[in-house]
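Sharing a structure here in structure tokens format.
Note that one protein chain is taken out, while the other chains of the complex remain in position.
Moving on, here comes chain A:
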Amino acid sequence: MNYPSKLIEQAVLEISKLPGIGKKTALRLALHLLKQNEQTVEGLTGALSRLKKETRYCERCHNLSDGPLCTVCASPSRQENVICVVAEVPDLIAIENTGQYRGTYHVLGGILSPMHGIGPEELQVASLLERVKSAGEEMEIIFALPSTMDGDTTSFYLMKLLKPFGVNISTVARGIPIGGELEYTDEVTLGRSILARVKYDFGG
């Protein structure tokens, strides 16, 4: 594609690097921004550059965070002895949106897939073990990992590491359609499956 100006070309090039955005869409977005007033555009660029520069990760659970601890870990009303292990932040957000879960989280940063360069050392495993080790009370760990082959392998791996600490382990795979990613599961189903899990472990 030929562009009438170098500046437009540059903008299109950058925008089209985003996932799911082709050159055509990028051009449409760039022209749209050009029509906005300066304040609006600076609002966007400012938010984007602060996003990368200032976003931090929770020291405890690796959730996105504004301070050293995320809002979940900082909240006094969450049960610290219950940890829900998720692959990525969107999974955590999906569970939070159910409004049914009162425990804390641990974000692994992915699932095991050595062929994509993700081995055990690339995941936040050591800090999870540290949390379990240093806990003063009996811990409950819930796996909410994708129900795929690699998700299962990740669960197997973690289970073996957690076993010696005598923790209660459960999964919320039940109720989630097979092959369905956590992120896309509707809130009602997910909420119900988390509650069902909690009742199962505490009642029985």
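Criterion: a contact is a pair of C-beta atoms (placed from the backbone, for glycine too) under 8 Å apart; a residue touches a chain by one contact, two chains touch by 3 or more; residues count from 1.
The working rule: contacts and distances are computed from a predicted model.
The complex includes a chain that is not drawn, and of the options "Tryptophan synthase beta chain", "Sarcosine oxidase subunit alpha family protein", "Carbon-monoxide dehydrogenase small subunit" or "DNA replication and repair protein RecF" the UniProt name matching it is "DNA replication and repair protein RecF".
For the chain left out of this panel, the touching residue among A:12, A:61 or A:112 is A:112. The residue touching the chain not shown here, chosen from A:34, A:93, A:126 or A:149, is A:149.
The chain not shown here touches chain A at positions 112-115, 117, 119-120, 149-150, 152-154, 156-157, 160-161, 179.
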